[in-house]
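Comments concern the structure below.
The complex is shown incomplete by one protein chain, all other protein chains being positioned as in the whole.
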Amino acid sequence: MDWSIPGMIAMAGTADEAAADETEASSADATTTTGDGILTVEDCAVSYGKVTALRGIDLTVGEGEFVAVIGPNGAGKSTLCNTVSGFRDYTGSVQYHGTEVGGQSPRDLVQRGLVHCTESRDLFGYMSVEDNLTLGAYRANTNTKERLRFVYDLFPALEDRTSQLARTMSGGEQQMLAIGRALMGDPDLLVLDEPTLGLAPVILDDISEGIEQIREEGVTILLAEQNVTFALRHADRIVLLENGEVVRRGSPEELREDDYIRESYLGG
Amino acid sequence: MLGTVAPLQANLSTVLVQIVILSSLYALVALGFTLIFGVGGVLNLAHGANITIGAFVAFVVSSQMGYGGFVGLAAAFVLTGLLSGAYYLGLIKRIQDEPIMVMIITLVTAVAVEEVIRFVYGSQPKVLTLLSGRVNIGGSTVTFTQLVAFALSALLIVGMFAFVNYTRQGKALLATSMSHKGAALVGIEANRINLLVWVGAGALAGAAGVFLGSIQGASWAMGRAPLVLSFSIVVLGGIGSIRGSVLGAFVVGTLEILTVQYVDSSLTGLTPLLVLVAVLLLRPEGLFGRELVEA
Amino acid sequence: MDSDEGTTRGRQVKRRRFLEATGAGVAGVTLAGCVSTGGDDGGGGDGGSTGDTDSGGGTTTGTASGGSLPDTVSIGVLAPEPSSNPIGASIANAAELAVTQLNEEGSGPEFEVSVKDTREQPDEGRSKYRELTIGEEVDMTTGIFTSEVLLAVLDDIANQQTVHMTTGAATPEASARVRDDYESYKYHFRTGPLNAYQLGVNMIDFLEAKQSDLGWESVAVLVEDYEWTKPVSQALDDEIDRAGVEVAMQERYASGTENFTPIYDQVESSDADAALIAMAHTGTPAVVQWAKQQRPFEFGGIHVPMQLPSYYEATSGACNFGVTQNSATPQSEVTEKTVPFSEAYNEQYDSYPVYTGYITFDAVKQYADVVQQAGSVEADAVVSGLEESSFLGTAGTIEYYPPDNEFAHDVVYEEGKVDPVFQQWQDGNQEVIYPDDLTTADYQKPSWL
Partner (left out) sequence: MSEDTASGRITEEGGRSLPSVPGRYVVGIVGLLLLALLPLLANMELGLGVPGVFVFVVDDLFLLHLTTALYFGMFAMSWDTVSGYTGQISFGHGLFFAVGAYTSALLNLGYGIDPILSIPAGIVLAAVAGIVIGVPALRLRGPYLSLVTLVAPLILLQLFIFRSDVFGGELGLRNPENFLGFGVNDAAIVYYIALGLFVAIMALLLVVTRSDAGRVFTAIREDEDAVSSVGINPAKFKIFAFVLSAAIGGLAGAMYVHTPVGGPTPTELMSTTVNVEVIIAAVLGGMGTIVGAAIGGIFVGIVPQLLDSSGWIIPGFLPVVGGTPVADIDFLIFAVITLFLLYVLPGGILRAVIRNGRRVRNSRRGDDGVATDGGQSERVFTRVLRGWREKRRGDDDE
């Protein structure tokens, strides 16, 4: 594929930056077991049979942080999200609030505030909007009514269609519903996988606005996004994933300046 | 042969009464099968065996131990449910992600159950009694047993409907049937829901077995026909849809009665199967149903 | 013929194969003429005499039959589910009881039985028949309840040239074969029941004789769709006119039918006084639904499960007022042997036998009688012995129609020979209502009519 040659060259230029990043992360782990990271991924690898989807992933997401994982289709973003939320077997370490994810069922993780909003949304198609949202709070120990109010305020479009079946809604509305349902679970860490996929620009703005508000609520967010512009706009830190490996990391400002990113992802 | 004698036709109200009674029983028969298919995505071919077990539990409790028909019914409901749950935990849970293995294992289990029952209770049919006596409704002879079966079937179906639509666990069950991933994302534990479903399906099948046993007699192979009926009903109604199953049961029940009354009784077994194939080929999502969901 | 050494069985197979290979026409016929089964059986049982018997060859059958009986005579029994089905249990137990009695009398050779389960399946029956004949090399076989099983075994009977006395299956196809190809099929006898056509005729005889008691002016004919009921239907078609009843409807319902409600609704709307039935496999749901729904018509004919003495209990009384043909009931003195047998059976097995029990008991006893008369277990001798035999059994005087008869080797149906009874369940008792000399009670209409 075409990523290899420019990627290799560019990587040489920023090698020490990446190395510094890595030493920082590992030294943090060395001093405190949990670190200040709500989520800590170390040397994580995932494979499907003979195909390796992820390897050598290191990643830390701090409390209240917004980290975006960007990369092309098939880079392993969704696999990373699924691994973090307990749907995938992995080697290495993935810790949420200091406990290894591997030993916990998705249900435990949801109860402990790790909520995943998937790329495929996985809504309950033959249920109403309200039922979908209520089920989002299945494991949460909070006041469902209050949370429902919050979600409706966030996405007023949903409030207009409380009894509509999820499958009959437009793509953008379904995405709002999926995010809304995730928020009903009262997340500490919200894993958002491709929320912008296939959405019209108008809707994109609504979603954008929603995500900002969620952030203001103090929710930690791990975003996987192909839309690099979108990711750069919101995230505190960015990780670039290619072919299952981290090839860049840094702040949005740093990455905007990066030649390789500019060339390959920002249209020159 | 005496071919000159034209087939006689019962009047319309008789036919209607028969349809309602038979169909509601069929709905009860198919409901558990629907639930397991809808929620777990697997075909429980031991469903018919549950029906047989229910009938024989009732036979032992009510006839052999002498506790009476309704205690037998309750025992069948509870025991078959528990057995079904234990079966899920013991055997099915480990292989539930392999639908084909589940089909094979449940089919072999069904055979084993039949053989055990035949060995212990013999091949002669047993008779269960819930109530004796009969009434005449709309020109049709209806026994109290049939009426009770109808009423309780309706009650169980309505209860199931209410449970699924208005309780937290019920909604979680419904959600699981629509999207396994979605359910996992909101923290619903599929194994618990599956256990719930297998217990419920077993209990409903147990009750259906008692009704069938008291209407037609209980024998070791009595579960086969209901199992095949369940296929048709479930596919006809749409996978996992309770409303669809009830509707499917009515379609199958109606067809059966009409075939027997107006066409030829020896076609009874054939009609639901042909309906099943037609639906699968023309409208695989069922009359009431959802699109084919790939597991 | 080859006269080399070796075991009898090996030689027999080889010889037969040789015959086939040389294109010896219809194998069965040729073999029947030249292979001495008597010699083979004797040789199999007693190695020392191999040389002698074999030198007799096929031509000196007469010598063999005039010779001595073997020390033990083995009888193979084919019964459906003898551990769970009362019909099969009656066959198996009655054969055992007969043999026990024979051995206690001690006059003849030692008898032994080997019981195999046919499961009412043709393939299973055929395989079990071979285990008995090829594997255990029994001297005769008896039993077989299901007509389809008998039909599957008929060719094997011809092949094995071993006498078979049917004690349950009613298909007249078997007797037709005996008549059409006597040399091949002459080993088949039907000790009972009547063949299916005569069963139908017997029903008409009953209707005709009891017309005034029954008061059935019109009947709905309900017949289950199995092999054995085809001739029954045929007989009803042929002869129902003389019974003086009108046929209001006729239904040949599907095998395996469980829900009779729609059928009974039709019977009701046909205004028939009674359902005239022929049911074996589907009998229980039919009678239970008739009784529980208190259908406004009477119920009688041939109903195999209703012949069970324990049936009243098994159906919680649902069979009350049902009428069925039967070979004998435990209390009816069909012959002087009937009640002693049923009592002995009850003492031994803690239940009363079904009709197949009476017939099997008669078959084994008659066979033993013939074998001892002829002084041989050799098949040809037994066949002619049975053809000439007139044996007083528990179900009547057993004689067989001659080879040229329409029903060759079937038991003779005649007043004073074998003449089935009709019984009605009345409050837990099997009361005989026909023929008149055996009657224990009058016919009763169902209480709800």
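So that you can tell them apart, the chains are marked A, B and C in the order they are listed, and the count of residues begins at 1 in each.
In this section, contacts are C-beta pairs under 8 Å (C-beta built on N, C-alpha and C of every residue); 3 or more make two chains touch, one makes a residue touch a chain.
Since the model is a prediction, treat every value here as computed from it, not as a measurement.
S.K.: Could you tell me which shown chains are touched by the chain that is not displayed?
M.R.: B, C
S.K.: Which listed residue (B:V135, B:A162 or B:L270) would be found touching the missing chain in the intact complex?
M.R.: The missing chain is touched by B:L270.
S.K.: Of the listed residues C:S90, C:T146 or C:T284, which contacts the missing chain in the full complex?
M.R.: Considering the complete complex, C:T146 is the one touching the chain left out.
S.K.: For the chain left out of this view, which of C:E96, C:D139, C:D156 or C:D205 touches it?
M.R.: Final answer for the missing-chain contact: C:D156.
S.K.: From the list B:A74, B:L128, B:L173 or B:V235, pick the residue that touches the absent chain.
M.R.: Residue touching the chain left out of view: B:V235.
S.K.: With the missing chain put back, which residues of chain C would touch it? List them for me.
M.R.: Those residues of chain C that touch the unshown chain are 7, 9-10, 13, 16-17, 20, 27, 31, 83, 116-117, 121-124, 126-127, 130-131, 134-135, 146, 148, 151-152, 155-156, 159-160, 225-227, 254-256.
S.K.: I need the residue numbers on chain B that touch the omitted chain, in ascending order.
M.R.: 37, 41-43, 91, 95, 98-101, 103-105, 107-109, 111-112, 115-116, 119-120, 224, 228, 231, 235, 264, 266-267, 269-270, 273-274, 276-277, 280-281, 284, 292, 294-295
Here is the rule we go by: only the chains that are shown with their structure count from here on.
S.K.: Which integer distance in Å separates the CA centroid of chain A from that of chain C?
M.R.: Computed value for the inter-centroid distance: 79 Å.
S.K.: Counting only Cα atoms for the centres, state how far chain B is from chain C in Å.
M.R.: Between these chains, centre-to-centre, one finds 40 Å.
S.K.: In their complex, what parts of chain A are in touch with chain B?
M.R.: 85, 87, 105-107, 109-111, 115-118, 120, 122-127, 131, 134-139, 181-182, 184-185
S.K.: For a test of understanding, state which residues of chain B touch chain C in their complex under the given definition.
M.R.: Interface residues on chain B, with respect to chain C: 1-3, 5, 7-11, 14, 18, 22, 63, 118-119, 121-127, 129, 132-134, 140-143, 145, 215-217, 219, 222, 225, 257, 260-261, 265-269.
S.K.: Give every residue of chain B touching chain A within the complex, in rising order.
M.R.: 168, 171-172, 174-175, 178-179, 181-182, 184-189, 290
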